[in-house]
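All protein chains but one are shown at their positions in the complex.
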Amino acid sequence: MTRDPVRLADLVARFGGELLGDPEVPIRRIATLRSAGSGDLSFVAHGRYRSELAATRAAAVIVPESERDATALPRIVCRDPYAYFARVAALLNPPPPVVPGIAATAVVSPAADVPPSASVGPGSVIEGGARLGADTAVGAGCFIGADASIGPGSRLHAHVTIYPRCALGARAIVHAGAVIGADGFGFAPVDGAWLKIPQTARVLIGDDVEIGANTTIDRGALDDTVIADGVKLDNQIQIGHGCRIGAHTAIAGCVGIAGSTTIGAHCMIGGAAMISGHLEIADRVVVGGGTWVTKSIAAPGTYLSVIPATGEREWRRTVALLRGLERMSDKIRELERRLAELERGR
Amino acid sequence: MTRDPVRLADLVARFGGELLGDPEVPIRRIATLRSAGSGDLSFVAHGRYRSELAATRAAAVIVPESERDATALPRIVCRDPYAYFARVAALLNPPPPVVPGIAATAVVSPAADVPPSASVGPGSVIEGGARLGADTAVGAGCFIGADASIGPGSRLHAHVTIYPRCALGARAIVHAGAVIGADGFGFAPVDGAWLKIPQTARVLIGDDVEIGANTTIDRGALDDTVIADGVKLDNQIQIGHGCRIGAHTAIAGCVGIAGSTTIGAHCMIGGAAMISGHLEIADRVVVGGGTWVTKSIAAPGTYLSVIPATGEREWRRTVALLRGLERMSDKIRELERRLAELERGR
Partner (left out) sequence: MTRDPVRLADLVARFGGELLGDPEVPIRRIATLRSAGSGDLSFVAHGRYRSELAATRAAAVIVPESERDATALPRIVCRDPYAYFARVAALLNPPPPVVPGIAATAVVSPAADVPPSASVGPGSVIEGGARLGADTAVGAGCFIGADASIGPGSRLHAHVTIYPRCALGARAIVHAGAVIGADGFGFAPVDGAWLKIPQTARVLIGDDVEIGANTTIDRGALDDTVIADGVKLDNQIQIGHGCRIGAHTAIAGCVGIAGSTTIGAHCMIGGAAMISGHLEIADRVVVGGGTWVTKSIAAPGTYLSVIPATGEREWRRTVALLRGLERMSDKIRELERRLAELERGR
């Protein structure tokens, strides 16, 4: 998977930082401090990994200013080792090149627009009016519905479904099993049954968005579902119809967002958090994992509601006490009354 | 997507209601009050949207009796504007017609029963003994296992999996990535390992059921999993083996229902609610989003257990107090004892 080795000096020339030690050390791979061996570049973000740094067999390390003297290994000293590591990792592990061409078993409508630089995998189906950008790679067994569009430089892994008329921006990465543009969950109750409300709007996705495996984003009923530039979505996320997710917001796995909710830019939503419908969440809000957001949030900050696990007996006792809170509250009032009486009588 | 325009008078002739204003207004589209423009019909369900109603640029609106004079626009006054809107939206946005025929790349067993009015998309696989109803559309890349059946007028979107012997009723809508009939999660512990219990029963689904994207419904071990008529399931729902869901129950996204649970008719289960196994839930029960149902529910009503998010500091304090409830309870008892002693001594 990895390319020719790069010299430490090449990395510093490209990404900056201060080089201490032999500039000729060849780097083939990025690895953790624990698993690194010869040819590997590792990194340490915090002083708390100092013992692993002392024991590592890496060929070189990326360290923050605070750790510049914590090792004798060849090292790059920089402000943000994690970002530096990400850049080197990207350089050493470029995405596989797109091999242009349409697989023999793909079914591409003559009315679809597939540029010669694009790749369409075996068994994929591209309907009429759909458009792929330059250098876009569609994996095996994908479905791209009528009039949908995918921006240039995008990569769809296997078994991705894009419903008709949805649009993805440039450099999208969509993982296997993701479904973009299924009908939102909209029904009117009529005489004890549910009457389906046609979901006539689209999903519109900006540039540089990554969408995880088996994540689903529903199309809008009347107004589009909108995912802004730079949003990162993990696996198994469900985004309801008519939601709007602001730029560079990151959402961890298993999160559910009910319909018509707007989430600001630069938010971070923890795993399995759930956000009710029709809310407005401000920019730069952090929602903890498993937290339930049932009201709009106007101010940046961290919001929580999850209770950490404890041993069974203690937890059962806590639940019982929670059920008895009303009685506890009544008892306190009664104590206050009796005490006041005693105090008066003193 | 939309058809020829309809006149306001045509709508009233078809769906009832009282028409105020020009009956000739042509309607091309349904839209929200905010986004509507010329040719658009909008609706207002509650007085609380009165300011949006005043500002809308819709060509006409559907209003409840209470808002009959709240606008000068051409309008339809009716009892249930949301249901009226649903009906008009369905009229203006009919599902795409089914184009009969089997795609060249579909693999249909000669022992399958596919009527001439049905459509089978590219790459779909239909095994022997499977039966499709009239006018049924199977999207691209679906799999319909041996002896499975799909009722007439159904629509399977792309990448739907129906395991062998499962049955769907008439007018089913199944979204991409849904999996019907995978094995239930059944294992017997034997000598520290898990022995698989064959899941030999089926999934049986009634008429007019909609199933969301990436939703999974497991086949029964010994008794069938049964989904009654009119049930609506959102995305990413998991229904365990041997469950029974009553007619016209609606279940929002990310809900999990463990095995052998029976849910009544006309229930509403909020998003990400979880229901334990082997329970009985009565008809007309409403379970709030994120709520954990761990015991059977015998009476209709609304059931909850979710705690709304708050700011980080307040929440951490609440969790600490929750952990300290036992001590609080002890202190109250101690106070009661000391107070009683004082009272006796008075």
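Each chain gets a letter, A and B, in the order it is written, and its residues are counted from 1.
Note that in this section a contact is a pair of C-beta atoms (placed from the backbone, for glycine too) under 8 Å apart; a residue touches a chain by one contact, two chains touch by 3 or more.
Remember, predicted model here, so these are calculated numbers, not experimental data.
Within the whole complex, the absent chain has one touching residue among B:A54, B:A111 or B:L321, and that is B:L321.
Only one of B:V125, B:L156 or B:A170 touches the absent chain when the whole complex is considered: B:V125. The omitted chain makes contact with just one of the residues A:V12, A:A70 or A:A103: A:A103. Within the whole complex, the absent chain has one touching residue among B:H46, B:R68 or B:K331, and that is B:K331. Residue-level contact of chain A with the missing chain is found at 1, 29-32, 35, 80, 82-83, 85-87, 89-90, 92-93, 103, 105, 121-123, 139-141, 157-159, 173, 175-177, 208, 210, 212-214, 230, 232, 234-236, 248, 250, 252-254, 266, 271-272, 289-290, 306-312, 315-316, 319, 322-323, 325-326, 328-329, 332, 335-336, 339, 342-343, 346. By the touch criterion stated above, the residues of chain B touching the omitted chain are 105, 107, 123, 125, 141, 143, 145, 159, 161, 163, 177, 179, 182-183, 185, 187-190, 192-198, 200, 214, 216, 218, 222-223, 236, 238, 240, 254, 256, 258, 274, 276, 287-288, 291-295, 297, 301-305, 307-308, 310, 317-318, 321-322, 324-325, 328, 331-332, 335, 338-339, 342, 345.
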